[in-house]
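If you scroll down you'll find the structure; I have some questions about it.
Right after this comes chain A.
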Amino acid sequence: MEAFFFLLLAVVSIFSGLMVILQKSPVASVLFLVLTLVCVAALFVMLSAPFIAAIQVIIYAGAIMVLFLFVLMLLNLQRFTEGAWSRFQITGVVVAAVLAVVTALLLRAVPLPADSGFLRETPGLGSVEAVGLSLFTEYLLPFEIASFLLLAGIIGAVILSRRRP
Partner candidate 1 sequence: MDLSRFNLITIATPLVLGAGVLLVMLVDLLSGRANRRPAQLAALAVVLAAAAVCLATWNTGGVSFFGQVSGDGFASFFNLIFLAVAFLVILAGPAYLERNAIHFGEYYSLVLVSVMGMAFMAAGTNLLVIFLGLETMSLALYVLAGFNPARQSSNEASLKYLLLGSFATGFLVFGIALVYGQIGSTDLARFSAYLAGAGDPFAGYMGAGVALLLIGLTFKMAVVPFHFWSPDVYDGAPTVVSAFMSAAPKAAAFAAALRIFYAPAESLGLPWERILWILAALTMTVGNLSALNQASIKRMLAYSSVAHAGYLLLGILAGNELGAAGILFYLASYVFMNVGAFTVAWMVNRRGEGRYDLGDFAQLGFRRPLLAAMMSVFMLGLIGIPPLAGFFGKLYVFTAAVQAGYVWLVVIAVLNSAVSVFYYLRVMVIMYMRENEALKDVDRIPATFAAVAACALMVILLGLIPGSVLDVARAAVASMP
Partner candidate 2 sequence: MGPLTLITFLPALGAAAIGLLPADNHKAIRWTAAAFTLAVLLISVMLIPQFSQTHTGINDVDGFQFVEKADWIPAFNISYFVGVDGLSFPMLLLTALLCFICIFVSWGIKKGVKGYFALFLLLETGMMGAFVSLDFFLFYVFWEIMLLPMYFLIGIWGGPRRVYAAIKFFIYTLVGSVLMLLVMLAFYFNVKDPVTGANTFNMLAMMDQANHSPWLNLFNVRVLLFFGLYIGFAIKVPVFPFHTWLPDAHVEAPTAISVILAGVLLKMGTYGLLRISFPILPDATHTFAWFLALMGAVNIIYGALCAMAQKDLKKLVAYSSISHMGYVMLGMASLTAAGINGAVFQMFNHGTVTAMLFILVGVIYDRAHHREINRFGGLANIMPKYMGISAVAFFAALGLPGMSAFISEAMVFLGAFPVFQVYTIIGISGIIITAGYVLWTVQRMFFGEGLKDEKYKGMSMEQIRVHLPEINGRELFTLIPLAAIVIYLGIWPHPVLGMMNASLVHLVELVKAAPVVTAGLF
């Protein structure tokens, strides 16, 4: 049962991820991105991390994607027009195919480790309380650094969106 759901979610998320970049209409791309993020959220649920799953849906699938859609609709972008495949695209596809084959061979060669039982041994790992505790004890410092990372992002957004002289 678990394996079935995992496979289903994995396939759907990879498929929708592909569609994000293959769709010609930006709006459709964004909607597929929402689907991908929802699938990932579902995977978090399966990892008994319901809080992170909820955050994922609320922030990414909800807030950020809505913002994306909003902007796209405001700008009223036309569908992207494309010419023939460029040299780079062909090279890219070839390289990607080779990498895929290499990865598959590697996966066959290296046996994956058995389930460490890590999750089952620590019940409540993904609960709000557990996440909150670890964020404000063990991971307090990374948490605070992340805030500066966001600050840098904000300054950057201000700079890049500044009216051209």
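A word on the picks: all candidates are chains of the complex that A comes from, given by their letters.
Simple rule for what comes next: a contact is a pair of C-beta atoms (placed from the backbone, for glycine too) under 8 Å apart; a residue touches a chain by one contact, two chains touch by 3 or more; residues count from 1.
Computed from a prediction, not measured in an experiment: that's the story for all the values here.
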* **chain A in this complex - touching candidate among 1 or 2** => 1
* Asked: For chain A, which residues are in contact with candidate 1 within the complex?
  -> 106, 110-113, 116, 118, 137-142, 145-146, 148-149, 151-153, 155-156, 158-160, 162, 164-165
